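Below is one structure, written out as structure tokens; the observations come after it.
Note that one protein chain is taken out, while the other chains of the complex remain in position.
Labels for the chains are A and B, by order of writing; each one numbers its residues from 1.
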Amino acid sequence: MTPSLLIVALALLSFIAFQIGKARALSVAGGARGIRDLHSLPGHYGMLAALWAGLPALLLVILWVSLQDRVLIAIVTSHLPASVMALGQDGFTLFLNDVRNVIAGNIPASQVSAEAAVAATQYVRLQGYSRMALTALAFAVAVLGLFITRSRITPELRARNSVERVFEGLLFLCSLVAVLTTLGIVLSVAFEATRFFNIVPASDFLFGTRWSPQMAIRADQVGSSGAFGAIPLFAGTLLISFIAMIVAVPIGLFSAIYLAEYAPSQVRKVVKPLLEVLAGVPTVVYGFFAVTTVGPILRVWGESVGLDVAGESALAAGLVMGIMIIPFVSSLADDMITAVPQSLRDGAYALGATRSETIKQVVLRAALPGIVGGVLLAISRAIGETMIVVMAAGLAANLTANPLEAVTTVTVQIVTLLVGDQEFDSPKTLAAFALGLMLFIVTLVLNVIALYVVRKYREQYE
Amino acid sequence: MSDSAASVDSLKTKVPAKTIGDITVPSPVFSCRDVDVFYGDKHAIKKVNIDIARQQVLAMIGPSGCGKSTFLRCLNRMNDTIVGARVEGQITLDGQDIHEKRQDVVQLRARVGMVFQKPNPFPKTIYENVAYGPRIHGLAANRGELDDIVNQSLRRAGLWEEVKDRLNQPGTSLSGGQQQRLCIARTIAVNPEVILMDEPCSALDPIATARIEDLIDELRESYAICIVTHSMQQAARVSQRTAYFHLGDLVEVGETNKIFTNPQAKLTEDYITGRFG
Partner (left out) sequence: MSSTNNSAVKSAAETQQQVRNSLARRYRAERRFRFYGFAAVTAGIAFVVFLFGTIFAQGLSVFQQSYVKLEVFYDPETIDPAGNRDPDDLVVADYQALVRAALREEFPQVEGRPNLRELYGLMSSAASIELQRAVTANPDLIGQRQTLWLLADDTIDMVLKGNVSRQAREDERRLSDQQIGWLNALEQRGDLDLRFNRSFFSNGDSRDPEQAGVRGALIGSLLTLLITLLLSFPIGVGAAVYLEEFAPRNRLTDVIEVNINNLAAVPSIVFGLLGLAVFIGFFGMPRSAPLVGGFVLTLLTLPTIIIASRAALKAVPPSIREAALGMGASRLQMVGHHVLPLALPGMLTGAIIGMARALGESAPLLMIGMVAFIVEVPQGIVDPATALPVQVFLWSDLPERGFVERTSGAIIVLLLFLLLMNATAVWLRNKFEKRW
């Protein structure tokens, strides 16, 4: 049976187990009138039987399927003739690709080497055995679970408590997914990055000023040709984020102030959602906007005042990114401003402060930690933003502070290094993970600080 | 509660149309005539007439929701900040209508300071809290003058000795009673003519309350003070005149001694003797 069919079959079996468990509970209770003698409702007994029949078998299937491929490949590899083993790292990878393609039916066996064809046949045969074994084992576990539970059903059995413990466990697992995700990010990205740092020293990466990851094709040039100094990328990222902040922070902050403190409620009701529309627009749309509209406009303006603006200038990418971040800043600032208690405003008004004096010196002053936190979050977003810069910023790793020139960013390079055909072990690919690790660490630090500041601020006025 | 509500209802019919007692004083600082306040549809203050005397404390008492705080907020137009609030009638400050077009609300509030129920120091240092008013109004020509104003204000609020060594600490680091005295210092730093106090001691403990009450008594020499209070003892202790509000009506005004010993209106008597409220 294929794994998906097996899961359907197990679900069916669980349903049957539910009915059996329920019937058994009714019979030990001596019919419907005896239900009050049971510890739990008959349905709970049924559920317990269903869980015991279904869950262990399901876990077995998931574990088996996720490991099956690696085990089978290992077995097939161990039976390969010496000629294949002599191919070397790259040759072997290609060989395995051939084998996989034959297995998947993408190419007929006649088009690959005889060894690969044999290996593929062996794999398919082993896969057949493996599936048979899994089917038998899963059913055995399920039926065993069902019968043991059925024999345990007595009026005293605390079926509801057991069922609920299982459900609580499942809920706990759900909440653990988030932790596992973080763990997965840290482990996988850090693992690949470590491999990168084994090839390229971390100091070259962190402090080098030349970035040209195109590796030479011949093996003897590795290390002598590619340059992995990430400083130009960091500088480019900062430049674009800085431009974005120059656009987003004043506009976002002032529109939040205007909408919260000045605008009549009808205006606020219309304008606020209108600005928030900007937050719902996919970033790829901003990227397109930057390339087709803002970039050319800037170039024409530049020409008219005698400035040479690059086609993919940092300015265009930064401006558009700033527009994207406006609603983010304004809604955070709005939250912070409205959280300032009215009593503080009253205090200032009662002293005869004008509205702007109250806002500038009391409201903003009180909301400052929250706003700073919000701006930090916005910076973290700008640094991690990908599509706008991939589309509107360049690939050239220029180390410059001139916003009219093209710069590249960390995210652009990750995308460039990883999109398209690639081998998994080249420094080029691994460099992307090293960059990803940097990105993750920097944004994480910013987020942790920002969330801490914002939370402290909220607590102050709660 | 239902009991007293019923009795209030039965009394309501006997409420006189006009306020009992003498509403006028010689050379009043505030003079209010036929003042109505509406919150949307709610008629919160009904045709109130009263004068406020200089260098005297006027206490406003009455059961919760009777409109005394609302009336207080009319005097420096703090009701402007509440959406849907509407004030009608005439309120004059030194003979000038405060609702007149020419009247600047910023200037009005510089003349009529206010202290709130809950201490609300700004999230700034103690010094900056007091210096804020003089700064925005441009009352000090230089740093030295400003220092003098802060110093004087804190002294007059009786806070100087406690905070002179930590003027640069946040105002929120003070205790509740100190915070309230800081708010008073902040108010007098602007050199107002009238100080409005909206239950200034309701969030404080008895000792802090006693200090504020002493302070009010001292400040009376320089300012007209209007205080809203829930505590009849406090009204009796600090005020020279007392006004009794009931459901938006000003029922009775008079010398504090007279109000507390010999109230004219039945409602006032019931309230003072503790039959409701």
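Everything below uses one rule, namely that contacts are C-beta pairs under 8 Å (C-beta built on N, C-alpha and C of every residue); 3 or more make two chains touch, one makes a residue touch a chain.
Computed from a prediction, not measured in an experiment: that's the story for all the values here.
Contacts of the undisplayed chain with visible chains (whole complex): A, B. When the whole complex is considered, the residue among A:Thr149, A:Ser241, A:Ser380 or A:Thr408 that touches the unshown chain is A:Ser380.
The omitted chain makes contact with just one of the residues A:Tyr129, A:Phe207 or A:Tyr262: A:Tyr262.
Of A:Pro213, A:Gly229 or A:Gly436, it is A:Gly436 that touches the chain left out of the display. Contact with the chain not shown here comes from a single listed residue; of A:Leu60, A:Val84 or A:Val189, that residue is A:Val189.
From the options B:Gln152, B:Ser202, B:Gln240 or B:Gln264, the residue with contact to the unseen chain in the full assembly is B:Gln152. Where chain B meets the missing chain, the touching residues are 104, 106-107, 110-111, 136-139, 145, 148-149, 151-152, 155-156, 158, 190-193, 218.
Hidden from this view is one chain, which touches chain A at 66, 69-70, 160, 164, 167-168, 170-179, 181-182, 184-185, 188-189, 191-192, 250-255, 257-259, 261-263, 271, 274-275, 277-278, 280-289, 291-293, 323, 326-327, 330, 352, 354-357, 359-360, 377, 380-381, 383-387, 390-391, 411, 414-415, 418-419, 424, 432-433, 436, 439-440, 443-444, 447-448, 450-451.
What we mean here is this: only the chains that are shown with their structure count from here on.
Annotation: 58 Å between the Cα-based centres of chain A and chain B.
Touching chain B in their complex are the following residues of chain A: 265, 341, 343-354, 357, 361-362, 365-366. Contact residues of chain B toward chain A in the complex are 76, 78, 81, 83, 106-110, 113-114, 116, 118, 120-124, 132-133, 136-137, 183, 186-187, 190, 196.
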